[in-house]
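What you see is the complex with one protein chain gone and the rest in place.
So that you can tell them apart, the chains are marked A and B in the order they are listed, and the count of residues begins at 1 in each.
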Amino acid sequence: MKHFTRIADLGPEGVQQILAKAAAWKKTRPGAIFADRILGMVFFNPSLRTRASFEAAMLRHGGHAIVLEVGAGTWKLEDRDGAVMDSDRAEHVREGVPVLGRYVDALAVRTFSHGDGDAIDELDPVINAFRRFSTVPVLSMESAREHPHQGLADLLTIQEAHGTTKVPVTLTWAPHMKPLPKAVPNSFLLTAAACGAEIRVAHPKGYELAPEVRAEAEKYAAATGGKILYTTDQDAALEGSAAVYAKAWGPSTSSGLEAAPMADLGAWMPTAAHMQKAAKEAIFTHCLPVRRNLEVHDSVLDGPWSRVVDEAENRFHVQRATIDHLLNA
Amino acid sequence: MKHFTRIADLGPEGVQQILAKAAAWKKTRPGAIFADRILGMVFFNPSLRTRASFEAAMLRHGGHAIVLEVGAGTWKLEDRDGAVMDSDRAEHVREGVPVLGRYVDALAVRTFSHGDGDAIDELDPVINAFRRFSTVPVLSMESAREHPHQGLADLLTIQEAHGTTKVPVTLTWAPHMKPLPKAVPNSFLLTAAACGAEIRVAHPKGYELAPEVRAEAEKYAAATGGKILYTTDQDAALEGSAAVYAKAWGPSTSSGLEAAPMADLGAWMPTAAHMQKAAKEAIFTHCLPVRRNLEVHDSVLDGPWSRVVDEAENRFHVQRATIDHLLNA
Partner (left out) sequence: MKHFTRIADLGPEGVQQILAKAAAWKKTRPGAIFADRILGMVFFNPSLRTRASFEAAMLRHGGHAIVLEVGAGTWKLEDRDGAVMDSDRAEHVREGVPVLGRYVDALAVRTFSHGDGDAIDELDPVINAFRRFSTVPVLSMESAREHPHQGLADLLTIQEAHGTTKVPVTLTWAPHMKPLPKAVPNSFLLTAAACGAEIRVAHPKGYELAPEVRAEAEKYAAATGGKILYTTDQDAALEGSAAVYAKAWGPSTSSGLEAAPMADLGAWMPTAAHMQKAAKEAIFTHCLPVRRNLEVHDSVLDGPWSRVVDEAENRFHVQRATIDHLLNA
């Protein structure tokens, strides 16, 4: 059975096919391609954009969504084999997941990192338990390691702006009050590499992405003719870039390098001055929500570069392509 | 673009058109007038009646609703321009609102008063931010200043009972444990004035409605031949009235008058004896939920006057008329 919870499920060729279908359907809207199909949406964490864009993707094409909010401690899944279930995890994935598969045609799951470190995030235990026990296709609405539909929407936005994804793109770390998960930067890196972009990743010392993710991106870049450069020099990374993607994330737990305190890194916040270092036609994107004037300055978000709302719309377009890939292809 | 978040969006003529359409469609149900349309319903505050009646209005006519519950502190919107977003307001209306507009055909919003006073309620900052940044029509499911669909349902109920809205109607303050918002009495007053009713507003000293709302109501009354009388004499206000609308609300913050403590005002609770002062054919209405025997006595709610359930049904009828006005007209 096909699942789509990570870029590796598609590989570079599959990514191209999804982007092509998403772009084509943005022009010539498909008909009732999900007629009578039900997407079960399982939220361990809250959502607004992801919720609305996935549900709209079903409803716009004759389908339905059942939204199950299991987060906020009301219902937790046990995924350890052989566990004596005397904790607050009241249901085992061995029952909970196959049961849901009896009612719906596919399961979309949101399950964030618990902040237990890069090694645990790499294992991505909850979404992988869904893959293991589900009898219907599983889609990711963001898990600990990846947010693959975000990555696809990012690259579709770049392709729309420049006619190709084989351009210099910058993924820059941005400031935040909290050490956020790495699923979004991971997915930008992996998807851009699968699309053959020339990627510059800029972040302060100690904020390295996990080695397994970087190795996977190198593999895609080697296959697509892409390039990946890591640097702590934000200015150099922005120089002549065609697309700037900013995102806050927390310190690495696998690099062994000491991270600078986030409070000292305010100068990393992209401003109009930063964007002027990029190429003349450069666009700016962000997964949203974005903290204005802390993570990204108003002058960027309200300036000529911003594609943040278009990119959010593209979530809808890539998602109907991936759901079609799982249900109809 | 058309929005409907306040009676001023329709004016007296528009109100008449909506009531006429609602009354007609109550008899001859329209077909799939919302086929393939999606209403995004954004709740900053919980809802049962409003939720069910709006969602039913879409589903009964081929449409869909996506329900987004953003309240209870899980996701707060920043609406101040230039804010440094380091608070618990994680998303700015400048992104959040236009993004939702990419997925749905209209946005219905519920956002109660925060109890910061009549002047802030008059500004109604959250729903007005939706109006400012939305690329699709915005409907109110109750905001700080008004609950306009409630007002329309109230007047439709009066029109059904008496064949006209140009009758003596009483809006009476009622007791409660808490200082409730004024959106509901404001909307009754504004809509009744837009319908040419002879309105008596009765409340204890210090519980005045805001001057801006009263001025707007006077303007409508002048245009429609209506009349508005304010009094602290509940008996006089009930005398010969064709419709009694009871509602609890909190003290005025703009009149400068000292309000009597709510605990001392129990005699304001409508009873059968109160209703007997009204006209023989008088009806009783309330927006619901109602606290029996505290806000309104059982003898009224279970007596021959009560139209509270019919009025709640009329929410459905006026809402399909306003949604049609925004999406199809």
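General remarks:
The definition used in the following text is that contacts are C-beta pairs under 8 Å (C-beta built on N, C-alpha and C of every residue); 3 or more make two chains touch, one makes a residue touch a chain.
Note that this is a predicted model, so its numbers are computed, not measured.
Listed residues A:Gly82, A:Gly163 or A:Gly266: the one in touch with the omitted chain is A:Gly82. Among B:Leu59, B:Ala222, B:Ala267 or B:Ala329, the one in contact with the hidden chain is B:Leu59. For the options A:Ile18, A:Ala57 or A:Val70, the residue in contact with the chain missing from this view is A:Val70. On the side of chain B, the interface with the absent chain consists of residues 46, 48-49, 51-53, 55-56, 59-60, 177, 288-295, 298, 301-302, 308-309, 312-313, 316, using the contact rule stated above. Contact residues of chain A toward the unshown chain are 36, 38, 40, 64, 66, 68, 70, 74-75, 78, 82-86, 90-92, 94-96, 98-100, 102-104.
Following the convention adopted for this analysis, only the chains that are shown with their structure count from here on.
Between the Cα centres of chain A and chain B there is a gap of 41 Å.
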